[in-house]
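Note that this complex is displayed minus one protein chain, with the remaining chains in position.
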Amino acid sequence: MKRRDFLRVLGILSGSTLLSSCGSRKTKDFVSSVLPPEEGVIPGEAYFSPSTCAECPAGCGLSVKRREGWPIKLEGVPGHPINDGGLCIRGQSSLTRLYHPKRVEAPMLRNGDGKFQAVSWEKALSLVSESLAGSRDAGRKNLFLSGRTTGSLSLLIDAFCGKLGVERLPEFEVYSHSAVAEANGLLFGERDIPHYRIENADFLLTVGADILATHVSPVSYTRKLSRARIRGDFRWIHAEPHLSLTGVNADRRFVVFPGREAVLLAYLLRQVLERGPRRHGLPREAVNALPRFSVENASEKTGIPAEELAELSNRVTKARFPLVIAGGISTSHRRGLEVAVLAGMIQWVTGQIPGLVDFARNEKYGGTGTFRDMEALSARLSRGEAGVLFLSRTNPVFSLPAGFAFRENVRKAKLSVAFGDLLDETIKEADLILPLSHSLESWGDVEPRRGVVSLVKPALASLHDTLSEGDMLLRLMGAVSGEGPATGYREYLFAEWTKRFGEKGKDALLRDGFVEESLPEKRVTLNGGKASAFLKETAAEGGEPKAPVLVLAPSLRTFDGRSRGLPLLSEVPDPLTTISYGRWLSVSPGTAKALGVKDREEATVSSGDWSQVLPMKIQPGLAEGVFVAGRDFVDSPPLRTEERTGEATWYLEGIRIEKSGKVAAIPVLSGSPSQQGRGLIPDPSHKDERHHHGKESLYPEHEHKEYRWAMAIDLALCNGCSACVAACYIENNVPVVGKKDHLKGREMSWLRIEPFYGEAGNVDFLPMLCQQCHSAPCETVCPVYAAYHNPEGLNVQVYNRCVGTRYCSNNCPYKVRRFNWFWHLWKKPLDRMHNPDLEVRAAGVMEKCTFCVQRIRAAKDRAKDDSRKVRDGEVTTACAQSCPTGAITFGNLLDTESKVYRLAHLTRAYRVFEGLGTNPSVYYLGGAKGGPEREGHG
Amino acid sequence: MTRSVRKPAILLAVTAYFGVLLLIAAGLWVSWQRAGIAPDQPIAFPHTIHVSKLNLPCNFCHIYVDRSRHAGAPSLTTCMSCHRAIATDREEIKKLTRHYEEKRPVEWNRVYFLPEHVYFSHKRHVKAGVDCSECHGKVGTMKKIRRVGALTMGWCVSCHRARGAPLDCTTCHK
Partner (left out) sequence: MDKPDKLAQVEQDVLSAMKKPGLGYLAALGCSATLFLTLLGLWGYQIHTGMGVAGITHPVGWGVYITNFVFWVGIAHSGTLISAVLYLFRARFRTSFNRPAEAMTVFALLVAGLFPLIHLGRTWKFYYLFPYPTQRMLWVNFRSPLIWDVFAVSTYLTVSVVFFYVGLIPDFAIARRYKEGLAKRIYGFFSLGWTGTRRQWKNYNQLYLFLAAFATPLVASVHSVVSWDFAMSIIPGWHTTIFAPYFVAGAIFSGTAMVITLVVPMRKILALGRYITDDHFESIAKILLFTSLIVTYSYVVEFGLAWYSGNPFEMETFRYRALGDYTVMFWIMIFCNSLAPLTLFVRSLRRNVKYLFVLSLFVNVGMWVERFVIIVTSLARDFDPYAWGTYTPSIVEVGITLGSFGLFFTAYLLFLKTLPVLSITEIKEHL
């Protein structure tokens, strides 16, 4: 009896320790607000509002999840004409830009000794307006340079420049795609990037265009590609000189000698002309001017095996809706224009304009300038012509070659005014910094594709003393004219929208977050004269970059480097190399052997008088003599500008490599690039029955009455883009731990993308998360039932019951459990991102994927309100929601009508390590990317 | 000889015995501390009048109680809708009016608070027909709100057990 009491006391004491761990007593969250909250907003319930992502020019539609007024998660808007529900890794991470601890919080003026000091907006604006006038009188030109700008803001900038006599310069984008635009201008009189309707093609040839990661509108293209692939009768071949995420996901990947893409396309064009499908002809002189290549010498020139070439040309000629997309690396060298022109001609001859290549809805890159424009600007600046120089949302100091001396020349402007949110290289050079509000703090709209207008709507009041660009310009105009701003930007926009779409349209825009105007079909015709003239005066080959070459590739995680500052993006590893933090230089195994460099050994890359030290990463599947580095890994490389297109070449030619023998400490998260024949991704897909003895148990089987949550992941669709990983991090308050812990292998990601390389250098991606096993090894070994099986088939981890023996993690065959080695801190105000539906795990406890149990709980709560069961598709996990390819499906396995049930019972469906008898709830759909007939591909 | 053995033995036993009692007392004291918390509030709001005298239903002020996990505190506009006219001379009401006019929200001191790792929904409990008083006691009789329920896990579980409410950990642990 006494013992009993004693034990109860122990119980109570432990209970009290539990409660004392609670902070909510201190936090004053039980508040009588002065006014009732806005309509539809209920404290404790999440609510969504539309907006648009501003992390790259693609302009994907956002649905901002808010709790108690704070944005805590970004999701793609289903049905949005650009991203249709998907959102990429950068988009997900955009939230960390909003809450970034290092944001510029107020206008900053450079004082005498070159230091920045905060000033009031009034002071800043008046200073600008004075120097505008001043420099005009001094005969200097006021200049306005911005990143790609569309929609009302672009109009406002025009108005602003017109009113204040400022010259608006061509927009600066590192990836201006000017070669393609140039070619289309020359062939069809449309200097722009058309909208490619990949979903309707039955054959796709992409030449250099990195459509899955960085090319023009990646999420949009990915979605379209998935639609085509699901349809089935679709083949995709990709040709590139290096190795990109896009490349490894194509059904077939050709490695072309750097700069020889034109030969390939010339050969194909001729094939199409001779064997069809030709719907339009070419003028005779054009046909004659078109260089002739036999299969053999085409193959010998491009480096693609002859039979492959023949096979390729068969496919193109047999296809009913063939689509050729050239771009990126393949249009960014001396023959770039030829490549683009020939691609355009194939599109024309195969008659896929406007069917697949739609100029009516072009991607609005017309106003985007080139490197040559920047050269000109730099020259003007150096001559001291510039008065006030506005630099908005652009970072030329970082992106331009050192040769342009842009850094120095910016200083020559009388007053350089930079609009931005983080202190990047360019802003640091400016005299005056005007802090921009995040897109989630401002009103606006964008028109990323003609006829598609997407709403930018504030989800919270500005965190800091910042303004949206629109408000800034309006107030400047007010300050100059002296009668103060005519209207706020919001009013301005509402007026614009009503003018353009009418009241109804405006309301639709505000409701749905986007408007898609119906546009008349645009028929373009080939300008035969120009085409043949062009072909006459140029050749498909010559002037190829001298080997060895260094390719400066765009980066999945930072685009052109603009997203470098975001903490989450360096935490999520690059899917091809699994390197999280740091820079590296990819090198083919062969070349590495020839140079005698070890993996991660540092080497000095030099070209001319430029040089940089980078660690080498041995990258299977890369061509010999081709080195690849992310565009943002290389500091002001000496890029040459291509004369005719003004596009910067992405090559550094004839580079030299000196190895240092020093192995750099960069975290490579993968323990092995190969799956060691363990059949994690069986191909051809088969169920792994090896040493699978029937399971006996002393314990009763788990019962699932209403729900058994399960997931199906289609590996044929997954392209490793890692959007799901970023989404998971943000949804589940997964801590960002940094390089030090990554080097120890202590990353905390609940979901990871495992790349596995085959002999052919092909890559298969396996998203690995908690498999929610039905007979889970982790559960039986937990001494305190912190890990247990719940009635809905989840392996639940009760954090505050966990004592931290780490036995569960040891015993997990999938190694998906993460241990909190330390107390993790979110630097303010990043802690605002916390999802209040989860606790932030304390040090010493194990955590793991929960199938987003908080979302399940919410869905069941809703269902219970109108006393029904949760419907199929009503609840989905963060990863599935974010996936641009739609590879992930989540649902109730007991519901035989559910999609996940259907997928789980396909013959392609298998589970990893089925032989262990763990009986997981995550089903993978195996099988080759391009359906059954993926030849030579693993 | 044998005595020299027994003496210390007895001593030991006695101290042990009292030690245990002391521990028990300490434990119970801690548990009692959990209940009966009654902090002063920025405005001494008397539930006695509003609940017992005026018979206002709980969700007249706590408007979210059947819609959200939080019951919610009334916005000052709700208060002022009556107190513009009523009892305006009282000290506490003057405080209230000042708050309202200076647009300062009132930050109440929590009487009922749960650890970060607990998911609790007022809505579910109210819809399941749990009467407010079962956890919050007869607030109508409290001039100052005092905590009634212990809010320990055992306290939650025993009620869940009694009512056949779900006992799965995920029901409450997040």
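Every chain is named by a letter (A and B) in the order it is written, and numbering of its residues begins at 1.
Here is the rule we use: a residue touches a chain if its C-beta (ideal position, glycine included) is under 8 Å from a C-beta of that chain, and two chains touch if they have at least 3 such contacts.
What you see is a predicted model, and the numbers here were worked out from it, not measured in a lab.
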{"item": "Contact partner of the left-out chain, one of A:227, A:464, A:490 or A:678", "value": "A:678"}
{"item": "Full-complex contact with the absent chain, from A:746, A:871 or A:899", "value": "A:746"}
{"item": "Residue ranges of chain B at the interface with the undisplayed chain", "value": "1-2, 4-5, 8, 152-155, 157-158, 161, 167"}
{"item": "Where the missing chain touches chain A, by residue", "value": "4, 7-8, 10-11, 14-15, 17, 578, 669-672, 674-678, 680, 691, 699, 741, 744-747, 752, 754, 756, 766, 768, 777, 780-785, 801-807, 809-811, 813-815, 818-823, 842-846, 913, 916"}
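Convention: only the chains that are shown with their structure count from here on.
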{"item": "Separation of mean Cα positions, chain B and chain A [Å, integer]", "value": "48"}
{"item": "Of all residues in chain B, those that touch chain A in their complex", "value": "20, 23-24, 26-28, 30-31, 33-34, 64, 67-70, 72-79, 99-100, 103-110, 113-117, 119, 121, 123-124, 127, 151-154, 168-170, 173-174"}
{"item": "In the complex with chain B, residue positions of chain A that touch it", "value": "2, 5-6, 8-13, 15-16, 18-19, 21-25, 28-37, 42-45, 788, 790-791, 794, 796, 798-801, 837-840, 853-854, 857, 861, 864-865"}
